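Once you've had a glance at the structure underneath, I'll fire off some questions.
Excluded from the complex is one protein chain; the other protein chains are retained at their positions.
Then we have subunit A:
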Amino acid sequence: METKQGTVAVTLTVNGEKRVGVAEPRMLLSDFLRHGLGMTGTHVGCEQGVCGACTVLIDGQPGRSCLAFAVQVEGATVDTVEGMAEPGELSDVQQAFRAEHGLQCGFCTPGFLASTQALLEQNPDPTDDEIREYLSGNVCRCTGYQGIIAAVRRVATERKAASHDA
């Protein structure tokens, strides 16, 4: 049995790279990413699991980084917005959000991008209802949701077209 008190080392694979940081057991994954590893792309909103801004992929599954302790996910693979494309470039999901005006202030965007990535992985061709249902755990307070839904639809359509061409 492992008991951890005080400050402990936590190892994660973040965006494909092994990263080590120190954390008290009470340090949330969101704070560990931002303060421990200096990766501020993951945004912290409500810190009670409601807003979805801090959503990242944990072992490939969407998860609220404010609802996990860093020690709890020690050894896990974590994917954040920083890893979605090479520096200076945008992934197809990011590109679609831009094209469809799926963001304004951008605060909620990292969480929406992570959720969208997970949705399209599980369901490459979702209906509008399925998109709404899946993204219902992410809150946007400025753009509204039409542009975001259009962005998700656009990625799905583009990917389908690309796979037909291939």
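Simple rule for what comes next: contacts are C-beta pairs under 8 Å (C-beta built on N, C-alpha and C of every residue); 3 or more make two chains touch, one makes a residue touch a chain; residues count from 1.
Here is the rule we use: contacts and distances are computed from a predicted model.
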Practice problem: Among "Carbon-monoxide dehydrogenase medium subunit", "Formate hydrogenlyase", "Quinol oxidase subunit 1" or "ABC transporter permease", find the name that the UniProt record gives to the complex chain excluded from display. | Solution: "Carbon-monoxide dehydrogenase medium subunit"
Quiz prompt | Touch criterion as defined above, residue of A:14, A:33 or A:58 at the omitted chain | solution = A:58
Quiz prompt | Residues from subunit A at the interface with the omitted partner, ascending | solution = 1-5, 24-26, 28, 47-49, 52, 55, 58, 61-64, 66-69, 71-72, 115, 118-119, 133-134, 136-137
